[in-house]
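As you look at this complex, bear in mind that one protein chain is not there, while each of the others sits in place.
Let's look at subunit A:
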Amino acid sequence: MLNFMENIEKLPLGSWVSDFTDWISDSFAFLFDPIKNQFGDGLEDFADMLAAVPPVIVILIVAVLAFFLSGKRFGLAAFSIVGLLLVWNQGLWEELMLSFSLVLVASLLSVIIGVPIGILMSKSKTAESIITPVLDFMQTMPAFVYLIPAVAFFSIGMVPGIFASLIFATPPTVRFTNLGIRQVSEELVEAAEAFGSTGAQKLFKVELPMAKTTIMAGINQTVMLALSMVVIASMIGAPGLGREVLSALQRADVGTGFVAGLGIVILAIIIDRFTQSFSLKKGTSI
């Protein structure tokens, strides 16, 4: 009994996966290469553009937005000003902007892909039963694992970072979109139908507006996951604050590592409050 397992050879699961990955990266090179080059260039331009804006202006804009988004209160605005000034003072401004643009693009893509998938799930039981386990898989797999195929497909830099982030960060948006739409009360859906709405009218005029708060909560999670992935993606050459942390780690330089880490925390808090206040604000008008 005990040596039962010894008689079975180890399944070559790992080599299957790597064969499969190789095959994909070879066969779809025609797709991946332009993405890598053009999309990568676009990304860099965007990040450069952000970094080129004088920090004072960025800080001012963020503070004003924070003031209004948090319902004309000063807390978040004050925090944003102090936090961003600190990052600037530490000479990490450019890194901050790089990380931010990565998070922004990755999150936007996640939302663009995730919301329609969530809608599909909410409309079809079959789709839901197929997609749910895939989402579970995507989220429980350690984030690092996605870096490997990402590198295989897109070599190193920002693009594979965003690719890995897409896989890792999209699930909450999908799940919450599905949940939000399914939670819309049956009477409201009936009302929409009884007045002769088409499927699209029902979706855009009733279901999505009703699900908005829930979807925003999902997007908030997606953004936070994207941020954590952007940090991890520094391991495959994604630039930004993560890279500072990584290099500090390699040099066992506690001070620099802490400062860069603090920058990430500040970015995280600002982004989190922004996306949250956005969803809450929409929610309270209901």
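Here, contacts are C-beta pairs under 8 Å (C-beta built on N, C-alpha and C of every residue); 3 or more make two chains touch, one makes a residue touch a chain; residues count from 1.
Everything that follows uses one rule, which is that contacts and distances are computed from a predicted model.
Participant: Can you work out the missing subunit's protein name as recorded in UniProt? Choose among "Quaternary amine transport ATP-binding protein", "Transketolase", "Cytochrome ubiquinol oxidase subunit I" or "Carbon-monoxide dehydrogenase medium subunit".
Facilitator: "Quaternary amine transport ATP-binding protein"
Participant: Of A:31, A:64, A:191 or A:265, which sits in contact with the chain we cannot see?
Facilitator: A:191
Participant: For the chain not shown, which residue from A:117, A:210, A:224 or A:241 touches it across the whole complex?
Facilitator: A:210
Participant: Could you please point out the subunit A residues that touch the chain left off the display?
Facilitator: So the residues of subunit A touching the unseen chain are 185, 187-188, 190-198, 201, 205-206, 209-210, 212, 285-286.
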